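Heads up, one of the protein chains got dropped from this complex, but the rest are sitting where they should.
Right, chain A next:
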Amino acid sequence: MTDYVDAGEAVPHKTLSAVKGQAPQVSNVDYERIQNAASEPHNWITYYGTYDAQRHSRLDQINKDTVKRLSPAWVFQAGSTGLHSGSSTYSFEASPLVVDGVMFVSGPEGKVWAIDGKTGEELWRYKHASPYDVSLCCGNVNRGVAVGHGKVYMYTLNAHLIALDAETGDLVWDVTNGDVRAGESGSVAPLIVKDKVIVGSAGGEFGVRGHLDAFDAQTGERQWRCYTVPKPGEPGSETWPDDGEAWQRGGANCWITPSYDPELELLFQGTGNPAPDFDGGVREGDNLYTDSTVAIDVNTGEIRWHYQFTPHDLWDYDSTMENLLFDAPDGRKLLAHADKNGYFFVLDRTNGELVRVFPFVDRITWGDISPDGKVTPKVYPDEEGVPVHFWPGPAGGKEWTHMAYSPNTGLIYVPVQEVGATATRRRREFKESIPYWGAGVAVDLDDHYGFVAAIDPLTGEEKWRWRNEYPMCASTLTTAGGLVFQGTPTGEFVALDEQTGEKLWSFQCGSGHHSSPMSYSIDGRQYIAVPTGWGGWVEGFLPGLLGAAAGDALFVFALPEN
């Protein structure tokens, strides 16, 4: 036998592609600039567009008059190779960021790209390898990156916080922040505040102890960790059993990006469900700080106040979704939160005081909340083996997908899911990395619908709704053009009149929406970008479409150049 032919050394896959490997240098994004993000509407430099999580673009070239001419400018396809974790549950969930014409966006399976925002050309890519067998409750997803300090930050499926060079995509540092053997994972879009990068835990269905962490943006050194379930003796520990181990597996994960008030220097973090999700018998008490908004001092990581939306949750009603900050006409600093439990809360964000609470969905059977905030559970799984049906189901009247605020109308546009579920309590012992629900759960396959609700947060009045055959499982976006953009589970991307809810435009993207659209402009041309790709926790929020086509394309729309 002759000597072997020399096959050489394996090379990066991207070297056999048209990817450039280099993005143009963009101006530096820092804390000062993010505080004033609204003043540069051509960019979208932080997850929600601005720290207040309003998801509003001040661009108005695409407006009620022109939107009918809106057309695809380019499409970017994520693609995949080989076996990857959650191969049937991946979804393109991110909100892209744009800085000076360069788009930074993450996709499923640990991928990050820099893309030319004008042409769609792939400038660089980075793919973090995550194990095939990492625990993922809700699919192979990532909600976005943070850009700043010359770097791009992503929290990976296997709970690593990585920092990449913004020009080349090369790795700068990689810090392990979660225990994959305990069932921890990562999906949140990081947030840059001051010299810090903020990320939160995921793994609430596996009985982990939730936490929010701050890292030095330059070095990756952890500055603080805030656990969202107290240890015995700490404030809030009295809401857990004295003699039990429940707090150790208590949940309260932080898998959605917090909003932030620079004057108060407070992060407003929503926390996830307690664990086990449906078996409250092993965790008597209110179970702080699960299902809460916690206001966390960004400098120290200390909890300043909290408001719990569903004490002693028995329905999987995470409150991780955004806390939208706005000011009342009298200047009062408020916070709006549409919870999974079907109620819309307005809080004073300086102290957590309840200002107003009202239902924003049609069907609530689990219990009720009085105008003064008193919670009365009515229907819940408390008897072993007995099925209990309730509305909203565990994905909630609104899941993590975000609402948006229009400063023009003063309204908040909420993507609403009307889906019920049946849970049957099935107690089980806790074992690390094994799902810890304490129930069998089947979400309704029919009798569901959805709508975009235009809600006045100052009165609780629903001004209009745009009804859809299927629940709304994607974020809304408002623009100064008087438009509300919304993707549907069946693939349509629609533009609604912010005043009336009239549908003015739609485009079929070929796969359902479960992401957060955004807007930017380059050389005076406005773009609307929306990742598409039906997936994630479909069995939770819309199992009636479990058989719908998957996808992983990023669509970017603009008006014709001529």
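Heads up, the rule we're going with is that contacts are C-beta pairs under 8 Å (C-beta built on N, C-alpha and C of every residue); 3 or more make two chains touch, one makes a residue touch a chain; residues count from 1.
The working rule: contacts and distances are computed from a predicted model.
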| item | value |
| --- | --- |
| UniProt protein name of the chain not shown, from "Recombination protein RecR", "U32 family peptidase", "MSMEG_3727 family PQQ-associated protein" or "Lipoprotein" | "MSMEG_3727 family PQQ-associated protein" |
| Omitted-chain contact residue, chosen from A:N177, A:T290 or A:T310 | A:N177 |
| Contact partner of the left-out chain, one of A:T89, A:S130 or A:S187 | A:S130 |
| Residue of A:R55, A:H160 or A:H448 touching the missing chain in the full complex | A:H160 |
| Touch residues of chain A, complete complex, unshown partner | 1-2, 4-14, 16, 81-83, 125-134, 158-160, 170-171, 174, 176-182, 184, 208-209, 211, 222, 227, 231, 245, 248-249, 429-434 |
